[in-house]
Structures are given as C-alpha cells and as structure tokens.
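Of the protein chains in this complex, all but one are displayed in their positions.
The letters A and B name the chains in turn, as written, and every chain counts its residues from 1.
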Amino acid sequence: MTLEEERLLLRVTNLTKYYDLIIGCRNISFDLYRGEVLGIVGESGSGKSTLLNCISARMEPSAGMVEYDTRAEGLKDLFQLSEAERRMLMRTDWGFVHQNPCDGLRMGVSAGANIGERLMAVGARVYGDIRESASAWLTRVEFDTDRMDHLPRTFSGGMQQRVQIARNLVTEPRLVFMDEPTGGLDVSVQARLLDLLRKLVDDLGLSAIIVTHDLTVARMLSHRLIVMRGGEVVESGLTDQVLDDPQHPYSQLLVSSILQA
Amino acid sequence: MTKQYSSVSLAVKDLSKTFVLHEQGGTKLPVLNAFDMQVLGGECVALVGPSGAGKSTLLKCIYANYLSDSGSIRINLDDTTHDIRSAPPREIVRLRKSTIGYVSQFLRVIPRVSSLDVVGEPLRSIGVDERLASDKARELLTRLNIPERLWPLPPATFSGGEQQRVNIARGFAIDYPVLLLDEPTAALDRANGEVVIELINEAKDRGAAIIGIFHDEEVRDAVATSVAEVAPIQRAA
Partner (left out) sequence: MNEQTIPASGTPASGKTGYNFAYLDEQTKRMIRRTILKAVSIPGYQVPFGSREMPLPYGWGTGGIQVTASVIGPDDTLKVIDQGADDTTNAVSIRRFFARTAGVATTDETGEATVIQTRHRIPEEPLKHGQILVYQVPIPEPLRWLEPRESETRKMHALQEYGVMYVRLYEDISKYGHISTAYDYPVIVNSRYLMRPSPIPKFDNPKMDNNPALQLFGAGREKRIYAVPPYTSVKSLDFKDYPFEIQKWEEDCALCGAENSFLDEIIIDDQGGRMFVCSDSDYCQKRREAGYRGKDPSAPRGNELLDDAAESA
C-alpha cells in the first residue's frame, strides 16, 4: 500500500440535517480515503441526496462535521472554511455530476466552453490551451470533438452527461460527487456511461461518492456501500459483501427486489 | 508478474457463519460452525462435502464477500498478518488486487470491455505496464484455447465455456499468493481442464496457498495436496 492510498480525504462525523422537524439524515459518520469509491444507496426519501448535499457543502448540516483534506492545509472542517475557499474547492478539487445535465451544464454555451469554464475560472487565459484541454477531455469521455462548438441542448442525454463529466474532470479534481449519474438514460447508453465512469475512476485514481438507487450502478462503480433508510445508515461495508450477503432486513429487501436480468 | 513474496499461509479458526433471512421471517441458516483449517504456501487444499455444506460460503467468507459471524481468517504474507474479518473495506480491496485471487465458474460480465482487457485488467490495476499486461493476457487466452478472433470482443457474447475460460485467464493473470478456486473446471472439456490443472500446479509450485472446490475427482487428485471436509450443520429452524 502506498502512502497516498492511506490518506484520509474526507471525514464525516455525526452529520445530521433537519428540515424544520423533518429529518433529512441523522448521525452519519464515515471516512473516505484516496482512491476510494463510496456508493450511497437507498430508496427515494431515504436521505441519500440530503447527505450528498451536506458533504459536498452545498447545504449546511444542522449538526456534525465534514472535514476535507485540503491541498494547502490538510484536514479542515468544510463549514469553518470561508465561502470563497469552499467555492474554490468546489470548482477545482471537487466535481459534482448531476443526474440532470441541465443542473451541471450551461445549456446556452458550447460543449467546449462548458469544459473550458472551469479552467478559465482558475486563471487560464490562453485560448489555444483551453481549447486543446477541452478537446482532450471530450476525447477522453468518448465524445466526438467535431461537435465541441455545439450547444448541449442539441445533444442526446448520454452525450450531455459525457460533457458534464468532462467539465468536472478538467481541473483534475481529487473527489467527485455523483448524484444518480446514469439516471434517466436508456439502458444501453447507461451501460456505456457506467463503463466509461469505471474506467475514468480507475485511470485517474479518483475518489468518488455516488448516490444511486440502482444497485447495478453501485456494484459496478463503488468499492464500498452505505445503505440508507429513513435518514439513517442501516448497513455499510464492502460493495459485494453488502449486495451478496446483506445483513440488515432493509438491505436484504433492497437486494431481493432487484430483477435479475 | 513474477512472484513478489517468499512465504504465505492462510489460517481459518473457529469460523462461524449463519445466514439470517429477514425476508423469511428471520429464518436462521447456520452454515459454518467453528470451522478450522490452515493452508501453507505450496499447498492446495481441496474442500469436500455434500452440496450445500458451505464450501462456497467458506471461500466467500475468506474473500470477504460474505461476512462471517465469529472466529478469524488470517493471511500471513511474509512478515505481515492480514486479518480479513477485521480489515476495513479499503484494505480488502487492496488485498484482492494483488494478494487474494478468486476464480469462480461465473464471470461477472463487464459490458463493452474486450476479453483481452478483461484478462489484463487485474494487472493494469496494480500498475503493470499496458503492453506487459496485454502480453500476459494473450499468453493466458492462448493457453486456454480462446480463438484469437474473440480477443477483441466482450465475453458477454461468448458461450458459457468460453466465458468461464476467460474468467480463469483473468484469475491467473496475477500470481496471487492466495488463490480461492470455486469449481474452476466445472463444465470444461478435458483439454481445457488439463490446462487449468497445469495452471493450478504452477501456482502451487511458485508457493501459493490454494483452497479449492473441485467436484471432478480426477482434477482434485491432480492438484490437491490435502483435503478438508466441510460438514453440513444440523439446521435450527
């Protein structure tokens, strides 16, 4: 094992989020190490999206702590950082892949500009370099670069998702959050996208936290799983262990509910 | 892919495993009860016992695919001891990359990936150069009689036997110090069965600790250095 792999990247401690009196998620704790991919599964309303929003600093938790290994200063409490630092983190060291590409892309500007934006946001000021980078990333996500000057709204859902992924990866983030990254896509498109994601995560040594209700997605992408229900973690462990030998009644129900294709 | 270790052993002590089926009103299915076994480097222990006795369950517990209830599973690799039952998931992921190999008769199909890449992937994932990984994959696929025209194709489209051989090739791509084999030769023809026997014996010769389930007695006799019995437990309803 290398030192990098042993490096703690994100630590969540007793995270709780209430919406008024309703519980979003309660008492969640886990660690994420470099290169680890964590899946969060559970049905709609189980609190997985709330959890994702809190740990990605898009929403402030009611209680608990989220610490991240910042490049400059090591482990820092996200909500103690200034907003400027937090936003900087979000557009450089983190990525966020939304289920709906509309939420993660600027639909009114070209694919190339969508990718270039993150570079320009961190000070890239040479057009030629930005374009080259955008083109290289589009190739990497298997997107036809002939269409890099077209608007995302002229693309299919799968293509939009590829652009969104490239946009997130162009700054070489260490941690990528994904919210149902293949939701809403055709099964065949979904399979290819999954395969791409799996390859990218492997090749880049990315750490990722993936929220999904699709256990196939979880099995293919994540090393480790958290099963949520009613805002709480009911089971966690190695992905194939949780799926092949689920312990909690709810996990067993979840696993037994999948149709075997 | 040359051997990276000098000594290995695997010890299972007091291992118990009971399935609790919450879907079936909490039915308890005890499968292993205080099971003990040890395998040293260079040994191949064949698990025997009637169907349903828990042979596969034992392998899966060792691979951490199943959670065991009590006891210990320890791998001593050179000077390090890895305790499977207490290892955090990321350590298991790491151990599976280069320490514990697992070959079953079923290939978990990865869509769209070519057979050559399926076989070479374990090597690449531990940082072996693309070309070397590909060379090794070719060598194994050739040995297992997968026609070269199939190499660029994803195994999803192959026959059962071809898929199984791709899976075996993948399982032997890395010289794992610990190998878990769940009926690797089931449904293989004689010629290919022979190749698998060779591969197992080669692994044994380089000092791997191997546990396997072999229904075919001929295969078992050809590879096993000893036999461990997994006896069925009386079920408490």
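By definition in this document, a residue touches a chain if its C-beta (ideal position, glycine included) is under 8 Å from a C-beta of that chain, and two chains touch if they have at least 3 such contacts.
Since the model is a prediction, treat every value here as computed from it, not as a measurement.
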*Would you list the chains present here that the left-out chain is in contact with?*
A
_Contact with the hidden chain (one of A:63, A:102, A:122 or A:136)_ = A:122
*asked:* Can you say which of A:35, A:64, A:112 or A:158 touches the chain missing from this structure?
replied: A:112
_In subunit A, positions touching the absent partner_ = 83-84, 87, 106, 109-110, 112-113, 116-123, 125-128, 130-131, 148-149
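The working rule: only the chains that are shown with their structure count from here on.
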*What residues of subunit B sit close enough to touch subunit A in their complex?*
19-23, 60, 64-67, 89-94, 110-113, 125
_Contacting residues of subunit A [partner subunit B, same complex]_ = 1, 5, 33, 36, 191-192, 194-195, 198, 202, 220, 223-224, 237-238, 240-241, 244-245, 247-249, 252-253, 256
